[in-house]
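Note that this complex is displayed minus one protein chain, with the remaining chains in position.
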Amino acid sequence: MTDEPDERIVPDVRETAADIASMEVRGAATIADAAADALASQAAASTAETPAAFEAELKAAARRLYETRPTAVSLPNALRFVLWDMEGESVAALRESVVESAEGFQADLAAAQDDLGRIGANRLRDGDVVMTHCHSTDALACVKAALDQGKELSAVVKETRPRKQGHITAEQLREWGVPVTLVVDNAARRYLERVDHVLVGADSIAADGSVVNKIGTSGLAVNARDRGVPIVVAAQTIKLHPGTLTGHTVEIENRDETEVLADADRDRITDGHPGDPDFAVENPAFDVTPPRYVDAIVTERGQFPPESVVTLMRELFGTDVGEPWD
Amino acid sequence: MTDEPDERIVPDVRETAADIASMEVRGAATIADAAADALASQAAASTAETPAAFEAELKAAARRLYETRPTAVSLPNALRFVLWDMEGESVAALRESVVESAEGFQADLAAAQDDLGRIGANRLRDGDVVMTHCHSTDALACVKAALDQGKELSAVVKETRPRKQGHITAEQLREWGVPVTLVVDNAARRYLERVDHVLVGADSIAADGSVVNKIGTSGLAVNARDRGVPIVVAAQTIKLHPGTLTGHTVEIENRDETEVLADADRDRITDGHPGDPDFAVENPAFDVTPPRYVDAIVTERGQFPPESVVTLMRELFGTDVGEPWD
Amino acid sequence: MTDEPDERIVPDVRETAADIASMEVRGAATIADAAADALASQAAASTAETPAAFEAELKAAARRLYETRPTAVSLPNALRFVLWDMEGESVAALRESVVESAEGFQADLAAAQDDLGRIGANRLRDGDVVMTHCHSTDALACVKAALDQGKELSAVVKETRPRKQGHITAEQLREWGVPVTLVVDNAARRYLERVDHVLVGADSIAADGSVVNKIGTSGLAVNARDRGVPIVVAAQTIKLHPGTLTGHTVEIENRDETEVLADADRDRITDGHPGDPDFAVENPAFDVTPPRYVDAIVTERGQFPPESVVTLMRELFGTDVGEPWD
Amino acid sequence: MTDEPDERIVPDVRETAADIASMEVRGAATIADAAADALASQAAASTAETPAAFEAELKAAARRLYETRPTAVSLPNALRFVLWDMEGESVAALRESVVESAEGFQADLAAAQDDLGRIGANRLRDGDVVMTHCHSTDALACVKAALDQGKELSAVVKETRPRKQGHITAEQLREWGVPVTLVVDNAARRYLERVDHVLVGADSIAADGSVVNKIGTSGLAVNARDRGVPIVVAAQTIKLHPGTLTGHTVEIENRDETEVLADADRDRITDGHPGDPDFAVENPAFDVTPPRYVDAIVTERGQFPPESVVTLMRELFGTDVGEPWD
Amino acid sequence: MTDEPDERIVPDVRETAADIASMEVRGAATIADAAADALASQAAASTAETPAAFEAELKAAARRLYETRPTAVSLPNALRFVLWDMEGESVAALRESVVESAEGFQADLAAAQDDLGRIGANRLRDGDVVMTHCHSTDALACVKAALDQGKELSAVVKETRPRKQGHITAEQLREWGVPVTLVVDNAARRYLERVDHVLVGADSIAADGSVVNKIGTSGLAVNARDRGVPIVVAAQTIKLHPGTLTGHTVEIENRDETEVLADADRDRITDGHPGDPDFAVENPAFDVTPPRYVDAIVTERGQFPPESVVTLMRELFGTDVGEPWD
Partner (left out) sequence: MTDEPDERIVPDVRETAADIASMEVRGAATIADAAADALASQAAASTAETPAAFEAELKAAARRLYETRPTAVSLPNALRFVLWDMEGESVAALRESVVESAEGFQADLAAAQDDLGRIGANRLRDGDVVMTHCHSTDALACVKAALDQGKELSAVVKETRPRKQGHITAEQLREWGVPVTLVVDNAARRYLERVDHVLVGADSIAADGSVVNKIGTSGLAVNARDRGVPIVVAAQTIKLHPGTLTGHTVEIENRDETEVLADADRDRITDGHPGDPDFAVENPAFDVTPPRYVDAIVTERGQFPPESVVTLMRELFGTDVGEPWD
């Protein structure tokens, strides 16, 4: 065994890192849970003899995990949360603190969507109409909790091109007995007049209050504000993007063009020259909604104006500038 | 033969009316041309013996034509234009005035798209990027004329669900050598940053300056204004809706739901109960953009701020309140 | 008899002028009708021997009428309309033209409110909710015509302090069977969510498109725009203020403070010193709504965006800068 | 005596609960003071033998008090504040902590309005004109403190229908020597041009930054923003509504219609049929102003942008989601 | 002599064209006057024998004049106005019509600034504060006329970099006894609070209602709208740009960089390498203010909302699309 922290990373961490990298482990909550688990394993299995060595090991493990997929917002979150709480004057105390912190994080994670749902449901009144965009389990948790509170709701569901996840939302809502009107994305503004809330999820939320979510959210939010309809974002705190505290911007993935255009259509448009260098299909997965178009962000820790989410981020993950694993 | 004007309507008018009703004659310009032609036939074939009888006949013919498809905006336009100019103190003079007026209208119509294109092209600068919505030959005429003026343009083309007419636009633009980026409608706001003009057509334009166009136009216009991008509507004057001078609103057609959702998808969402009474697909064909979100309306008679189009309407079709065939 | 035109003014004109000055003749339409009548009397009774003398007489009569109450918007309107049409090469022809012009104006005036009502009614759909401010017979004519068209409407009626003319509106609407919800002016914004149109009248309309109407209109319009509710102004063309063509602003009358505050209340507030020099009650009768907060102005000549009303004013009253009686 | 916490509630708590329920104890500060006092009594008189039993008793007492009037915002505030600080490992320590916490809360409460006034006064400059809505002792405290700082102010006072509490404000301001201009609510926008600050109180403030205040506040705030006049809300922290942290919305009371309309007026409008089922008077007491129309909320703890008030709420009442008495 | 119209252009026209080209004749009004004069000379001196030949000659003369400086807005205006009125069935009648039309245009031109001033002055009230940008004799004519009406005004004068024409404005205003506060352009927003009108001139005005004026106007107008201050543009009708009727955009001149930066400063910034290819000074002379930021355009023909100016343009210069000299 060596003194190099990197070489003392335990197999559990290595495996989790590999699984995240290969996307075998995916989904914001699943990744966060696995990362916390891995850190707890590292702590449990550590043979470090000094607190400093222990801390170096844990940071090395965190760095290893982080680097597998730095754009997955819940990953640095889980790592920051667990490491931030690491405290103790002996290796034993540090180990206990990390394991406890990881378990606490995992327990919170398990309860978060239900808690969030109940909070979001409180904003909805009996008889309200919500408009949805894409498919967000956090947003749907608010609807479900409102139904459980005995409220009747109905929904205008945007199909959400290119992948039409609105169909999944519609299916779920119908299963719960919610009347659904399905419309194309282009029709959204026309239906805002009869809508009481725009209710969406988030891919990640930045320290400057902007919301990164499925492409089309920002255009919808601008129209909702113009029509006087409040827009609510439902997002567990693992969606808060710690890198944005230090100004980092969230990278927007460009997905495959075949989601937008079948090859045959492409050929037709380019007149049988599919390699037409001046014909591009662009397919950004997300867009950025500035905070001034969002009325509230509902988390399992309560609801917040988007401009105050930075405070919640600092409360959850520390106010130290810089990555805790550096 | 009888004195009842309705019974003196000539076969040409009857046939044209039938063709418009059956949609054998369709398209704004084609309908307008046929209606003017029919009125000229009525005038030519009229056996009226007094000016009053002649006028009654023409009005009856106009009414017959109008009632076949009162929502087709170019139809009352053509009728108003021809009838408004009917002037003369004898049957012969009246006949000549109607025939001339119809021919003038038809000649203007034939030249209108090219004239409009040249005017719209003058707004575009070399190197500009235009964003299109749906497929509008009036809007494309502006691009074509700009290319003919030697300007280089590129385009961001919205696919325009549900019918994806953006594909036709993209195909046409590629044929003309214009570089095209195709995006889903949801992505439009994200691309506005790199766009110099939003350029769309119109289904009809109202006296209060609002623009009725393919569903999605209003939401795009609100975002374009928010991002500081000018929005230009290209529309021949046959799109000006005379009924709106007297406050009538333009009826928005709801099209078949299968344009939005295949039957199989519907079954899946409603869990195999396709008759689910609480599941609706709504598919409005058009929406209404208020004038405050439009920078200019380009017609073959020049460009206008939307708030001034009412003046053009009164200039073209008279300031008399009420339908000229009543 | 003298050559001074002022001394040739006929008794009818003198009497009408006195009646307007003493407010025995009042109300926009009544004043306009009386003024046209008086000019016709002057024309009929004129003993002028040359066209120039006739014209000078008519202008003198118009000036005399105008100066009795220059702030009554319909008065210069009637005068301008009648004089603008004065044409002819002999005294007889001029006389005939003035009499005809006056009669035409009076006939139009008699029909205007009904015509306006039918046009405004076309903007209303079955089931719509309108919000009213103050009591305007032009606005109510739109409601009445819509009811006559078979539409069902309901209304949110603002009480309209200080004089609570909303009560008259409510009474009228109940008589017609329209369900009414009466609210204080402060509650208006809260009810805009359920309202489809704000529908108000006008005291006068300026060439720059601004609307002078009962105090509170502008604040309501700003809120209606913010909530996405269209605001419609119903106003006969006699409300178009010709002086504003040349930049004149409409004077806003300050009414008696006892409309706002009973003397006893005043004494209490000023602690028994009713002459408290630092306690003022201000009671402006009207305010000014800029055109950007108004969606349409409905007149008997059709509907117009407020920015186009100047064109209608020039069409009705001439494009000559300056007063026609000078 | 039993072990059921509910049955161990002391008479002082029962009496206070009854007084709050019967509205013998009313007013935000008075209720908060009484509730803190009652919890201190419960703590002092408790015969609980274990810390757990003590805590259960206190929670039961809090719940009892809370349920008497759950919409009175200062009540849960007082309870949360006192319970949140409850800490200790023995019954004696817990008792002491509750009594101290209650006393601390009461002392802060007593000083709050003066502290708030001094802070709000700092925003006002010598010579400024403030516009007031309704009657708020918190808002007036800012004016008073500014006068005490030697600044000269004047005021435009809205009468504030339906109850005209503006008269009380005007009376108070005149007593302090502040020149007053009294206007009807409809005239507010017209006077904003000469006003430097809109200064209002609050009934309660929500975690999403919205301000619940006397009906008419939101419409005034929208106009103030449109005219570039800053709007300041003066509100002690007992107005911060803890339930809104978890998404609850503030219920808006509808008050008696006779505040709006005398019975005689009602009869006249409904033509002698006072039971007219289609004639309603609605009289909501409050409305909701979104944070984007408010420039600052002034509390005794400093001034805050409305979007940051959630942070103050969490600082004062804890970050735990859920009611502390559950 | 030949039949080629170009060769029949008279010396007066040739000289005027040369003077305009060499900028010996400059200034919007001077150019317009000279162009009308030249056309009248052509008409007077024409030896054309047929009406067609006469018209061809006049068009050739107009084209020759136009091409000397196609961006000078008043030049095509003058030409259009004179040619548009050319009417007659004989050469003599045509000649007379052109000469009369030119004389009428010249007479109107001579009176225009005074007429405009009186109209603009009517918008100003006694005691008002105006903010000026650059130096505009049309804007100053409004101030002068208001002073002549006995009103007292004061002014906030922006210095207007780069050429500081604000100094000329300040000097003129002081000569008239108007109190002046001079500020840098950066300070404008801070002073808008105490300003009643922003009053500027125009270089040219487009058919879509946008105003081309000295660089800085658009930024000022956006701030004036944000602060609720009306912005008035004073511009004679020779500033209406006829080319914009057909979509042409107004070319914005870039002036010499030494107006912005002395050579010595440039050297210092680029560290003694004055040819630094990555250091540019840009100095656009004008910018474009969209109509939504302008409250009124004051001309000698009355005041207009910017959205209605297109109607005035068509009234003055004809509704025919295309250049009258083609």
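Labels for the chains are A, B, C, D and E, by order of writing; each one numbers its residues from 1.
We adopt the following convention: a contact is a pair of C-beta atoms (placed from the backbone, for glycine too) under 8 Å apart; a residue touches a chain by one contact, two chains touch by 3 or more.
Note that the structure is predicted; figures quoted are calculated from it, not measured.
Across the complete structure, the visible chains that the omitted chain touches are A, B, D, E. Of the candidate positions A:P51, A:G88, A:G228 or A:P290, contact with the hidden chain is made by A:P290. The omitted chain makes contact with just one of the residues D:F54, D:Y191 or D:F304: D:F304. Although one chain is not drawn, the whole complex shows that of B:P11, B:G150, B:G228 or B:G275 it is B:G228 that touches it.
Residue E:S218 is the one among E:T16, E:S101, E:N122 or E:S218 that touches the chain not shown. Contacts to the hidden chain, counted on chain E, fall at residues 154, 159-162, 167, 170-171, 174-175, 177-191, 214-216, 218-220, 222-223, 226, 260-261, 265, 268-271, 276, 278-284, 287.
If you put the missing chain back, the residues of chain D touching it would be 115, 118-123, 125, 292, 295-296, 298, 300-308, 311, 315. Interface residues of chain B facing the missing partner chain: 192-193, 226-228.
Here is the rule we use: only the chains that are shown with their structure count from here on.
Chains making contact with chain A as well as with chain C: B, D. Under the touch definition stated at the top, chain A and chain B share these contacting partners: C.
Each chain gets a centre from the mean of its Cα atoms; the one farthest from the centre of chain B is D.
Interface equivalence for C-E, evaluated over A-C, A-B or B-C, points to B-C, where over half of the contact pairs coincide by residue number. When the interfaces D-E and B-E are ranked by C-beta pairs in contact, the top one is B-E.
One inter-chain figure worth recording: chain A and chain D are separated by 36 Å, centre to centre, where each centre is the mean of the chain's CA atoms. Contact of a single residue of chain C with at least two other chains is seen at positions 226, 292, 305-308, 311.
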